[in-house]
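Only one protein chain is missing; all other protein chains are in place.
On to chain A.
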Amino acid sequence: MDVVTQRPLRLALVGNPNCGKTALFNALTGTRQKVANYPGVTVERRAGRVTGHHLDAEIEVIDLPGTYSLRAHSADEEVTRDVVTGRFEAEAPPDGVICVVDATNLRRHLRFVLELKGLGLPVVVALNMIDLAERDGLDIDVDRLSHLLDVPVVPTSALRRRGLDMLIGTVETTLAKPPVAEPSDGTRTSASASPGDAAPSRRDLRALQAEAKRIAAQAIRAEGREHALTRRLDAVLLHPVAGPVILTVLLFLVFQAVFSWAEAPMNWIDGGIVALQGLIARTLPAGALNDVLVDGVLAGVGSVVIFLPQILILFTFILLLEMTGYMVRAAFLMDRLMAGVGLNGRAFIPLLSSFACAIPGIMAARTIDHPRDRLTTILIAPLMTCSARLPVYALIIAAFIPDRQLGGLANLQGVVMFGLYLAGVVSALVIAFILKLTLSRGQAQPLIMELPKYQIPSLTTLAIGLLERAKIFLARAGKVILVVSIVLWGLASFPGPPPGATEPAIFYSIAGWIGRGLEVVLAPIGFDWQIATALVPGMAAREVVVGALGTVYAMSGEVTEASLAGTLRSAWSLPTALSFLAWYVFAPQCISTMAVIRRETNSARMPLFVAAYMFALAYLAAFITYRVSSAFLGA
């Protein structure tokens, strides 16, 4: 390849699942990465840049989905296969491939190296997790391994940042050499092999497996001890009694932490926004601009940004559970229960991700091989309590549920929050069961998954994951919520009140009209026209309703307290608040989720179906909650 052309070198990072590929990618590229979607398919394209070691040029690294073999079983495995074989239209074939191999699991991972070699692309092997291998007493003859494979091998450790420079340097040297004319098996001439030719046949696979075994046996000088810690941890964490208890306690602690740890930073943000509102109100001349900034923009955006600490805490836990390898154990523990409702344990991971956001959750369902299981998972994922519901729950709970200790162990607010999460989970399981009996009857699908060794989480990967989430959340607050807040302010301000009006101005505005129209339908569940008004922009995204309530009440002149929580406390009855919570457990108030369901299922009917069943559930739940609590509390 001509170096003078200055097109950056493009490398694909591939490997088996659980080989530490993503950690290595993060260690190489740091924050210089871009996440997007491949057009047409819903597989994440993760690309980053790294500065060359010898040549002072940028190198683009693409992190491809992990796969056990080029014989793809699922949508993201197909992307990996198609990119490295040059059959993927949206991605030019890479100049070379870094195959990440788990040093502690050489036999199996080498088979994939051999498969890749057959493609004729330059391959460099990153012998990753070498630190763990050494600790376990495993001794690999790297030179011999490289010789036997006939490709360069570089020992690396993403966690300890070992071998990274050398890896890049080796890749550059390898690519600088003239390409090897013939691929190793001599049958394929280039990466543009005809479709069907790229993936090895089953017979090839067995031959490669035997060869991988032979190479591993020759390259390993001393077999390591078994990873004793993983075994000991699993004896407890997968114990038939202790395991489920620990899982429940762990999830419970996460939700307690989300509440208590976030309190201080949330107060700072709140204080900052109130101060800013005061400053603008004082310095700008009174008028429309002053109003739109204070009541529209700051009230709307501010009441959402405040939930950033809680979302980051929740994501910290989810990412940590994923990185340490516990998430797969949770799937193991949950599998039998999930099978009871026609799902498999693998669905636990998309569903747990949906606690953060249904969109990555629905996309993560791609890892489920079977179309029917995948569809069921997609249809119930929006019932998992996503982080966008968190601002809504947090606001209402803070306003209406007393901050009281229960038996010195738990906090009542935390218990209510946990209950709301539980309600989402239970209803999802019930819906899945109903789907199993009706829409998606059939045989149980297999569960086969690797239980990787427990690992110390990489702080770089955690930091990058959190940064990505914070960016997405703030971008949404910045764009969607900003626009919605301003539009809502406009709708709520015009037309102005008639002379001699007895109600607040918003009552006579367009927003008031819409709200009062909806009130007819929503009155039986305890919602007044102000709530109804806020629900409309709340269709864009769940957390928007918080900002919208902020705007609506600010403009109703019913702001009796400094905070929105205080305002709601004086405006709503307790049954209304509870009914509102019940509504938000189910209501499909998220356009993006509907869009992603449409894209993932490739059907316009599916999102409509989801919206219909969720609205029905929401109305029913809110109705029952409102009626029952009114009867008990005498509202």
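In this section, contacts are C-beta pairs under 8 Å (C-beta built on N, C-alpha and C of every residue); 3 or more make two chains touch, one makes a residue touch a chain; residues count from 1.
Heads up, the rule we're going with is that contacts and distances are computed from a predicted model.
Engineer: As a check of understanding, state which of "Fe2+ transport system protein FeoA", "Anti-sigma factor antagonist", "FAD binding domain-containing protein" or "Molybdopterin oxidoreductase" is the UniProt name of the chain not shown.
Structural biologist: Of the names offered in "Fe2+ transport system protein FeoA", "Anti-sigma factor antagonist", "FAD binding domain-containing protein" or "Molybdopterin oxidoreductase", the absent chain's UniProt record gives "Fe2+ transport system protein FeoA".
Engineer: So which of A:Lys34, A:Arg206, A:Arg221 or A:Arg404 would be touching the chain we can't see?
Structural biologist: Of all options in A:Lys34, A:Arg206, A:Arg221 or A:Arg404, contact with the hidden chain holds for A:Arg206.
Engineer: With the missing chain put back, one of A:Pro446, A:Gly496 or A:Gly517 would touch it. Which one?
Structural biologist: A:Pro446
Engineer: Of the listed residues A:Gly243, A:Pro391 or A:Gly547, which contacts the missing chain in the full complex?
Structural biologist: Only one of A:Gly243, A:Pro391 or A:Gly547 touches the chain omitted from view, namely A:Gly243.
Engineer: Please pick, from A:His73, A:Arg221, A:Arg404 or A:Lys479, the residue that touches the omitted chain in the full complex.
Structural biologist: A:His73
Engineer: Pick out the residues on chain A that sit against the missing chain.
Structural biologist: 68-69, 71, 73, 104-105, 107-108, 202-203, 205-206, 209, 225-226, 230-231, 234-235, 238-241, 243-244, 328, 331-333, 335-337, 339, 345, 369, 444, 446-452
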